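Could you have a look at this structure, given as structure tokens, before my questions?
Note that one protein chain is taken out, while the other chains of the complex remain in position.
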Amino acid sequence: MSVPTVSPRGVAETRRMLAGHMNELGLLAIIVILYGVFGALSPGFLSANNQVNILRDGATIGIAAWAQTLVIVAGEIDISVGPMVAFIAVIMAFLMKVPVPLPFALIGGVVLGLCLGSLAGVLRAIFSVPSFVATLGLWSALRGLALFMTNALPVTFDDNDTLDWIGDNVFGLPVSAVVMVILFGVFVFVSRKTAFGRSVYAVGGNANAAHLCGINVTRIRILVFAISGLMAAITAIMLLARLGSGNAGAASGLEFDVIAAVVVGGTSLSGGRGSMLGTLLGVLTITVIGDGLVLYGINSFVQDVVRGVIIVVAVLLNVAASRRSGRHV
Amino acid sequence: MSVPTVSPRGVAETRRMLAGHMNELGLLAIIVILYGVFGALSPGFLSANNQVNILRDGATIGIAAWAQTLVIVAGEIDISVGPMVAFIAVIMAFLMKVPVPLPFALIGGVVLGLCLGSLAGVLRAIFSVPSFVATLGLWSALRGLALFMTNALPVTFDDNDTLDWIGDNVFGLPVSAVVMVILFGVFVFVSRKTAFGRSVYAVGGNANAAHLCGINVTRIRILVFAISGLMAAITAIMLLARLGSGNAGAASGLEFDVIAAVVVGGTSLSGGRGSMLGTLLGVLTITVIGDGLVLYGINSFVQDVVRGVIIVVAVLLNVAASRRSGRHV
Amino acid sequence: MTGAQLPVAELRSATKRYPGVIALDEVDFSVMPGEVRAVLGKNGAGKSTLIRLLTGAESADSGEVLLSGKPFVEFGQRRTREAAERGLRAVYQELSLVPSMTIAENMFLGNWPRRRRVLDHRAMAEQAREALRRLGLSLDPRLLTGTLAPAARQMVEIARAFLGVPRLVILDEPTSSLAAAEVDQVCNAVREAAAAGAAVLYVSHRMSEIRRLADTATVMRDGRVASTLSVAGARTLADTATVMRDGRVASTLSVAGARTEDIIQMMLGRVEQARPAHTSAIGKTTLSVEGIAMPPKLRNITFDLHAGEVLGIAGLLGSGRTELLEIVMGLRLPSAGSVRVRDEKIAKPSYKGMMQRGFGYTPESRKEDGIVPLLGVDENIVLTDFSRVTRGGVLSSAAVESAARTVVERLHVKTARLETPIVTLSGGNQQKVVIGRWIHAGSRILLLDEPTRGVDIEAKAQIYDIIRALAAEGRAVLFVSSEIEELDQVCDRVLVLRDGVMAEEHIAPSIDAERLLAACIG
Partner (left out) sequence: AETKIGAIYLDSQGFYAGVRKGVQDEAASQGQKIDLLETNAGGDVSKESAFVDTLIAANVKAIILSAVSADGSVQAVRRASRAGIPVVCYNTCIEPNAMKKYVAAYAVGDPFTFGERLGGAAADYFESAGNKNPTFAVLNCEFVEVCVQRRKGFEKALMGRLSGAKIVSNQEGTVLDKAMSVGQTVLTANPNLDAFFGESGGATLGAVKAVRSQGRVGKTVVFGSDMTSDIARELVSHEVLKGEVDVSGKTIGRAAFKAALLALQGKEGAATLIPVPIDLYTTPAEATAWLESHKDGLP
């Protein structure tokens, strides 16, 4: 027979690959639909300028979302993101005001983020405080502390060229978006290709099995929260650069957006399952919806309604698609 | 020997009883400590008047928290509480404005709560949308809808004696607190003494096993959300009576307080474990902290800090106590 | 043999307490290189606890743990890793796989092959495939373990234990969900490892395997070592062994020709009474399965089940016995065929509908699908039918208690109290509860999938008795087991599922384990 056929093995392979990524494909389809609809509705939506905005807004959610993915995959949750970002930004602003040289101020913020994250991690891993409670405590305490220290007024400091550069664009792309993309690469690598990353999945999937196989569960748990704190610090730097001042009230509700992006991306809140790519698409979905609705110019309250509906519908379609592909895990 | 001794069996029984309620005892101790500290710090704290205030504030969290306990025991979460309360209150206020007679307006609100709750339940149980996403959608949509319908302005209606009575006291106790206590009794009864209540624990503990025992898992899941919607409606009635108008922005962040109360009360976010009594004590803890701090009159930002710290410390002590009593399940 | 050899693993008067129980009571234990040691004892005797001390999963309250003569260097969480690095591998009794990870990743859990600090997925898959092949498995190592049947998961874990060059392999009931062919593979692997100088600890409730495999056996009872003795007389450690009972020396046995009955007696601490031979009157047909097909596994399944009958289904692993039960219960949709209950033809069974027709089903994975871990024994029993314990819509504590007590007493469930969370019971007792809940529901037709998994000899015998007694009441039982030997003990009739059809039928009293096995393989 001379008809060339795709080798059955090849077909099966491809099908398996696709089935394994049904979730991501579904989200991609949803994003494409959103682009189509918004592009048709509002002329400015597809402009390069607006795409850059989407990237920049995405960076605020994204950077924290990469870490949150690890946290949720490990079977935990970190709701302290928003206040932590604001608090660290305020502290860095105070440092800049002294003035401490920029690098030291930033390093100070990063160390602070690591410490605060680790604190939550230690409470969870060593003292067995549920992570929702531990980070709820931080959520309340950090927001209060930041507001108290600043009297809810912005903390300003002298202009700094490097910081301005961080808040600006390179080659037409926002620096924050570039940082987000680089960090995405790092997190994809860490989550797939390092012992630590796989240990996070193991701990979230079956902490007992992970322990029995010699994985230090306590360490992994502390680390994921420390990383979450670190990413909050990096988000804080981006925010500081963008706003040019430290604002205690900033990043309000960020934790909601971040967790929503991760969950929309298909990561299960019960742990063990999830992917960075899914989260990336979740971040895009959330950001595109937000941006597109503003551009379309409907009433700002109605935007909330539409956003809520779209998120549910997106996940609904995605679940239905994944189910049909037979992966009803 | 003539020395009378407690029978060893009696001692063992008692010890076992106590060990089983270590969590509740720990919380009780924490509440007693809080009362001691606040009582010493602010003279008005122990006044009858203030106790009534604590009860009234507790009712706002409590009624929703009873239902949330069931939701969380079933392994789900409902973050739509706050917006749902506000939305239902607004709709009832509109109905009263028409004017629809009070009973019909209230019944309308209750039916609405049941429907909205069931919607979340159906999304979860039938369409497999994770409950966090389903209720996040409602959270966003209902708040937006309420604000949009009212332009963020209060919806007022003619005075109504019955409604005023609901917002007032009977025998020196706020009606809302009385309702809370009655509903507490109902929920204790339902959770312990009915097939439905025990099925909720079974579904949260092991949904597969529950299904194989013939429990209709889908039905249980829809029902817990419907009940959560119902309790949101009752909270909305209390709110409406108290405020005398429908406010779209009201009950903001209520979901946080409610979930915190349930989790502080020892219910596990992973489902299958939890008690109404624990939640009651959790509600009291959260309310007493809130009230005591305002009464003590410290800066409201510092209050957030103190609140965050106390919640974590309370849970920390509680976990440590439960551990020592050997229940490290 | 060099006399200077150190034991690979050793416990010196190790004690481990849990709230309310002493799991290990001053136990001395050691195992030498190249030795295959069986660890025997009833459910709850302390076997798994002993193992968890050796692997560093838990630390002893007092006493010493030595690996190759040296104690652990690390503390707490880090011990499991140290044990692994010192050549210890273990298959734990509870499945310790991460369902959301691939077979390959699970096999190297926590110890993934790396190239320049980066995980080498390709090498991992290769090595995993090779290790699986050595156990006669042709699974794709990139599959998620969560999608595997229990038996396949168990095999993956066993393959994990034989990776690399282990010095001590611990297998805690590795074959509880395996059938004969796989057990052979496991036995081969154990012998190879022992020949290469590794010590093997083998926990099992299946006496036949012990006899095939073990050089020596340690019998445990009530947290103590009752005796260490030679099983086959091949490489004996001692000519005599001391049997301890209740902390005191009870008797000394000659070990060279240790008989199974003696070993059982040591485990139980008493002589096992002979059970009466079962008889029950076979009644009318209650269930007819007609031409059920679900390609590729099931092609055309037809059989009848009668009241008062215990019908066994034998087959190799993956032959589709679980699927068959699931189809009958309405948990799966067949591509063809129907079931008939008494005279009613049911084209599309639904689970609830089958329950209402008096069917009861116990799944093969007790932990995942059977028990509700945190609920009490009583509630786990009444879960199948609340209406029997409600009075006017309200659960009656008294009714729950009496219903649970009836079942607990009838099935000899050993539990401190009725409201004890079921997860704290031994496996055998959990299994009795899972069966018992259908007695509570008054089911007339029971479909039992591997009901004796992980259950000790005594409890197994009790479960057989229960099944026979149920049949004697006129109930019908469909009994699926991978332990061929037990089929001839309980069944009136055994059907062999092979190549998607019921290939053979064996009728009591001419059911014979050897012939059944041959029939399964075909």
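First chain written, first letter: the chains are A, B and C, and each begins at residue 1.
One rule holds for everything that comes next: contacts are C-beta pairs under 8 Å (C-beta built on N, C-alpha and C of every residue); 3 or more make two chains touch, one makes a residue touch a chain.
Since this is a predicted model, take the numbers as computed values, not measurements.
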| item | value |
| --- | --- |
| Shown chains touched by the chain that is not drawn here | A, B |
| Omitted-chain contact residue, chosen from B:V37, B:V217, B:V294 or B:V309 | B:V294 |
| Absent-chain contact - pick from B:M22, B:L239 or B:V262 | B:L239 |
| Residues of chain A in contact with the chain not shown | 42, 44, 47, 49-50, 52-53, 56-57, 60, 147, 151-154, 156, 167, 239, 242-245, 247-253, 291, 294-297, 299-301, 303 |
| For chain B, residues in touch with the removed chain | 42, 44, 47, 49-50, 53, 56-57, 60, 147, 150-154, 156, 167, 239, 242-245, 247-252, 291, 294-297, 299-301 |
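The working rule: only the chains that are shown with their structure count from here on.
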| item | value |
| --- | --- |
| Length of the line joining the C-alpha centres of chain A and chain B, rounded to whole Å | 30 |
| Centroid distance [mean C-alpha coordinates] between chain C and chain A, Å | 44 |
| Residues of chain A whose C-beta touches two or more other chains | none |
| In the complex, chain B residues that touch chain A | 77, 123, 127-130, 132-134, 136-145, 147-148, 152, 256, 259-260, 263-264, 268-270, 299, 301-309, 311-312, 315-316, 319-320, 323 |
| Residue ranges of chain C in contact with chain B within the complex | 19, 351-352, 355, 361, 363, 368-375, 379, 383-387, 390, 393-395, 421, 423, 437, 441 |
| Touching residues (chain side chain A, partner chain C) in the complex | 192-195, 198-199, 201-202, 204-206, 208-219, 272-273, 329 |
